[in-house]
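Only one protein chain is missing from this complex, and each of the others stays in its spot.
Order as written gives the chain letters A and B; numbering starts at 1 within each chain.
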Amino acid sequence: MKIPRIPDAQLDLLAERLSAIGVGRRDFLKVAAGLATLGAAGFNARPAAAAPKLGPGEKLAKDQHLRIGGGGWWQNDPSSHDYNKDLYCTGVAALWAGLMKFDVNFQPVPYVASRVASNADGSVWTFTIRKDSKWSDGSPCTAKDFEWSWKRQMDPASKNPYSSYFYDIKGAEPFNKSKVPDASQVGVVAKDDWTLEVTLEGPRGYFPVLSAYLAALPAHRPSVEKHGDKWTEAANIVCNGPFTLEAWEHNKVMVLRKNKHFIGAKDVTLDKVTIPIVPLESGALPYENNELDLSPLQTGDLKRLRDAPATKSQVFRYPFPGTWYLLPQVTKPPFDNVKVRRAVAHAIDRESIVRVADGFAIPAHSMIPPGFPGAVDDKKIRDIQRFDPKAAMAMLKGTPYEGGRNWPKITLTMRQEGLGSKPLAEAVQSVLLEHLNMKTDLEVQEQRVFRAGLWQHNYQFVWIRWFMDYPDPHNEYFDTFYGKKTEGKRQAWVNDAFDKELELGRDTRDTKKRMANYAKAEEIMQTDAGYIPVAWVARWAAAKPTVRGLEKNKLGETVVDGNIYVDMLPQIYMVEKA
Amino acid sequence: MGLSTPASGTNVTAGPRPLADPDGIRAPLPVAVEAGAELRSSSLWRDAIRRLLRNRLAMAGGIVVALLCLIAIFADVLAPRPYTKTNFGRLNEAPTRDYLLGTDQLGRDLLSRMIYGARVSMLVGLGAQIIVVSIGVPIGALSGYLGGRADLFLTRFIDVMYAFPRLLFVILVMSMLGAGLTNIFIAIGLTGWVGIARQTRAQVLAIKEKEFVDAARGLGAGFARLLSRHILPNAMTPIVVAVTFGIPEAIFTEAALSFIGVGINPPTPSWGQMVGEGQQYIRSYWHLCVFPSIAIAVTMLAFTFFGDGVRDALDPKMK
Partner (left out) sequence: MVQYVVARLLWLIPTILAMALVTFLVMHATPGSPLDPIAEGANPLPPEAQKVLAKHYGLDKPLWHQFGIFVAKAARGDFGFSFVYKTRTVAEILRETFPISLFLGSMALALAVAGGLTLGILAAVYQNRGWDYVSVSLATVGVAVPNFVLAVFLIILFSFVVPLFPTGGWESPRTWVLPTITLAAAPMGIIARFTRASMLEVIRADYTLTARAKGLSETPVIFKHALKNALIPIVTLLGPMFAAVGTGSFFVESIFRVPGMGRFFVQSMTGRDYPMIMAVVLTYGVFLAIMNLAVDLAYGALDPRIRY
């Protein structure tokens, strides 16, 4: 008897229903996975509704060829496409398919794994892999491939700068730090070709999120063993994602071709994708000259394209989670006094400041931008660092700087970068001068020199931008601000109550409880003014009218490929020009 | 190298003086004679100044240069507004009656920033050139004059310095000495003298063969006097031309360095940086990039004409 497949749109509805009654993420996955196994082809996270939707009189283009690039996308030749070994290879993620992936709402959904289940406390996870999972040369892509790939990532010989990513896995850290000679003790085991069992160091509610991220992508063992570092060249590469690499002319262009062995191949409309290497300096010129179909925009081009009637409708904003914030160094006067820090926080006129970014920043009142897991919208928290010049001055009473006098030399240090970072910093200087009579010197530093000093806590006052690596508050809070870290701390600020909340959030598997932990952590940090959020990153892109299929998330925003969601290309289809 | 823009770091000057003055008799001590007037003996310098004053184009250039210097010195008085005063309500506005040259990304008055920018650009441009000339000319002159092993050694030294990784050196200097205007033009100057050295050497090589040099030597002139009184004044042409090119080149080098994060720190305005940062807005807010570009071009033209005039004045054969 043929079991009807439950359409994905219904599953999304189910998720909403469940979360309304308090069923947490992990639990939903159990439920959804259970439902999916009733279906014939397994869980396909792409909503059925996303099949090409054509308007009246429109036709699918005969030539399903998309050209993307520019605006920061592949401004340099990738060093490889080997995400398994080098998370920052800047290669094409669409060549790969991981056990899970992020959907357009940045929720992890099963992908190559049709089902994900955990034990009672969330310390052992089991991934059931689809039996139609193949590599682009037709050979099966099995659990053994994933076991080998993940162990390769943790292997100290790979020198992967991001290998601490999997330290939640039992035995991963000793293996990576060479305290044990091999990976036999690491808790990743392929029980058979289609089952992968992962044992963690303890309950980890967020593990599905980790397995959906770029750092968990597989590699093709025979190719790696045969070609070594050159295995991702076009002539050698074997991949399991929606596209294969047909050609790669270094520093010039990459050409992708639809992978007919891909598990979701029947739903991929695009046949060919051309990605020229376009340095930032070209701006939107290639897009405007019809040499590209889809391109992110930089500060100089947004206003012009938004104002011009011809291109107005082509421009759209897309979510790209990042936060600009200030770090007043608690070990250096005048910021060693919490009242001074709070005063600075009250003096930040966010609405005015973001105007200088010309559309590329919006005011921020907490670390995580809206729409992402862990976003905080509590009025109580918003009030802690609200813009209030009177309160700012009032805070200074009782300090040596009362009335905005006697400020010592204050240097605001930042790293050289684009997208309006410098004008924003100058705007911060301006409001501090206006509301607190605090004069600051802006010091723009070369990238590596800046980082070297940052880790040493040399700077008195820092202007810094953070991009979200994966959508879980653990990344935003723990990785950035956890006080007990021995290395990799950007600031000297430490707060025990704050750290406690972070540890609770890490170890709990109950989603609602976790979010409460992180919200409390945010409240503590803002009250102690360990950091001062100023703005969230807003990014814009432009797409020609012939490009369709870009997904929209729950908030109605169009989503393009980023660090987290990399599923754009399989959804796109081209229509005939009107 | 591929970093600064005009001629990519060549810092070039001309070669040896051609066979323009074979006996060079006229080089020292020309005597000005006017029909019917009493014989007036005058020095090389007074003659030169008189010639300079008569050259209208050069004087125009000189006046502009002087004006720029005055603007740079009196920026505080001349600028209608402080260059840090922001206005979040009027960002990136094109020129209006209120803001004669428009406003920048923070609503600051572009005219005021241009005026203060004159100070920075003059300092960077002239400061770097002073260092460049002080190092490059003596080295080149010594190399060309002494010849033999000294020449061989110095030329190789110049060759090595030519390939020097300027960007890295500037990062190093800035991180050791800290940010600051003087450190920047020291760093630029210390790595930019090689072109002038080569040109000076080539000039000196040719000139030292001339009879007037022999004559002067025969008269007992020592090495230093020979160089400073006789040879170098005749080698001036390429040095002057190189300096006029070097000034905008230093300005652009500073701008290029700021793209990496080792330039002058904001909010201090520098024309070079304003052009560099304004480039991405050229099609939306043209004024951000165009006005500083014009300023640099005018500065360069002024130095060019004035420099040409100075060189012409010092050349006794130009009438």
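Here, a contact is a pair of C-beta atoms (placed from the backbone, for glycine too) under 8 Å apart; a residue touches a chain by one contact, two chains touch by 3 or more.
Note that the structure is predicted; figures quoted are calculated from it, not measured.
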| item | value |
| --- | --- |
| Candidates A:177, A:260 or A:312 - the one touching the absent chain | A:177 |
| Which of A:116, A:238, A:277 or A:384 contacts the chain that the document leaves out | A:277 |
| Chain not shown: contacting residue from A:84, A:123 or A:163 | A:163 |
| Chain not shown, touching residues in subunit A | 76-77, 79-80, 82, 86-89, 156-157, 159, 161-164, 176-178, 229-230, 232, 249-252, 276-282, 285-286, 288-289, 291, 446-449, 451-452, 455, 465-469, 479-480, 487-488 |
| Subunit B, residues in touch with the chain not shown (by the definition above) | 1-3, 5-10, 12-22, 57, 152, 156, 159-160, 162-165, 167-169, 171-172, 175, 195, 198-199, 202, 205-206, 209, 237-238, 241, 245, 248, 252, 255, 260, 275-276, 279, 282-283, 289, 293, 296-297, 299-301, 304-305, 308, 311, 315, 317-318 |
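To be clear about the criterion, only the chains that are shown with their structure count from here on.
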| item | value |
| --- | --- |
| Subunit A - residues contacting subunit B, complex | 283, 298-301, 303-304, 352-353, 355-356, 358, 415-416, 422-423, 425-427, 429-430, 433, 441-447, 449-450 |
| Subunit A partner contacts - residues on subunit B that touch it in the complex | 84, 86, 88, 91-92, 105-107, 171, 174-175, 179, 258-263, 265-267, 277, 279-284 |
